[in-house]
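Every protein chain except one is present and positioned as in the full complex.
Residue numbering begins at 1 within each chain, and the chains themselves are lettered A and B in the order written.
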Amino acid sequence: DEIREYARGVVETEIEKHAADGLGRVDYALANGGAAVVRHSDPYDMRRGKLFSLSPGNGVHPNADKMLKPSFGEPGQCFPLKGSSGFVQIKLRAEIIPEAITLEHVAKSVAYDRSSAPKDCRISGWLQGRNTDSLIDTEKMFLLAEFTYDLEKSNAQTFNVLSSAGSGVIDTIRFDFTSNHGSPSHTCIYRLRVHGHESDSVSMMAIES
Amino acid sequence: DEIREYARGVVETEIEKHAADGLGRVDYALANGGAAVVRHSDPYDMRRGKLFSLSPGNGVHPNADKMLKPSFGEPGQCFPLKGSSGFVQIKLRAEIIPEAITLEHVAKSVAYDRSSAPKDCRISGWLQGRNTDSLIDTEKMFLLAEFTYDLEKSNAQTFNVLSSAGSGVIDTIRFDFTSNHGSPSHTCIYRLRVHGHESDSVSMMAIES
Partner (left out) sequence: DEIREYARGVVETEIEKHAADGLGRVDYALANGGAAVVRHSDPYDMRRGKLFSLSPGNGVHPNADKMLKPSFGEPGQCFPLKGSSGFVQIKLRAEIIPEAITLEHVAKSVAYDRSSAPKDCRISGWLQGRNTDSLIDTEKMFLLAEFTYDLEKSNAQTFNVLSSAGSGVIDTIRFDFTSNHGSPSHTCIYRLRVHGHESDSVSMMAIES
């Protein structure tokens, strides 16, 4: 009976986590929460011959926000960039102290081909504020994480922020991938999440304690 | 081995329930099933400065039906109303004998802030039929449920219909909230469901038995 209770408890906890966006962690890069892609390397047109038009002002592809939305286990719910290296820059929902990054690709069991998954990755972050200048002093950028996306592990892989980043406040991140898992033509980004806590709740906690 | 069978059974049942709209109960307030929001108190514009236009005829916001659709554990999949009290009126898919009401908010683990959740709530229901007059004789209204949405419990909370409602047939409900969990500016409704059974299937059962 004790074991039955235990089994039921495990099931409920795991399903609750699954129902809570898969990980049960707050995501400050969620499009629906107000985050947005602000820059990216050249997109790849999956349907060859079909031209897409970039919004004139900023050069952000209308589908770029796909990488800031849930994929619900469906192949194709991603944003493809040209070649095997590239980058994406994301304005977060709020100023936060980052704690971890999650990179998600489609699950092995339903994928047609996973050679377009990013492989060697680097995440940096900074506080852009109202500064609209896209060139940021590199001294103000933090290296948040460097990792390799592993096709043999779970499809959503979470990496803790390096302790060297201290507890710097950021509102923007840049995701660079320098290789992928074999596709010469393109690299697909299913979803990128940024976990952490809001910087002003930290100050408030400091004041309260 | 008996225990293994048990564990597998629990898992399958719970995942099946999860896959069946989270609760595995029929929802007569589902937008996709033909239900619709017909009236509501003042909406709140999340993106300040951005005007939205109400459809001229009836004053129902184009996004109001978000509260009659699944949220899939995603923050922001809700309809926001101004202030800490307000109401929503919903035409159901069919005439039913109501059995229970479910109010859902975003899960704690992925929420940025849950102060916008409704707190003290009251649900009433009546048979509107083809009567297009929005003023209904209050004698014909049933009080279906009064409850407090509890932030510490599961994010989808189900409340049984009061026995005082008897087995009155309804096709419309009104959801009033008189307080929320702290936000002075707005209250978010993620999803409201109405469970029960169709009134004519009842008559048919009566005839059959």
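The rule we apply is simple: a contact is a pair of C-beta atoms (placed from the backbone, for glycine too) under 8 Å apart; a residue touches a chain by one contact, two chains touch by 3 or more.
As the structure is a prediction and not an experimental result, all values here were calculated from the model.
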Positions on chain B contacted by the hidden chain, ascending: 3-4, 7-8, 11-12, 15-22, 24-27, 30, 32-33, 70, 72, 93-94, 198
Residues in chain A touching the chain absent from view: 3, 6-7, 10-11, 14-15, 18, 22, 72-77, 107, 109-112, 154
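Rule of thumb we're sticking to: only the chains that are shown with their structure count from here on.
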Cα superposition of chain A on its sequence copy chain B - rotation in ° rounded to nearest 5: 120
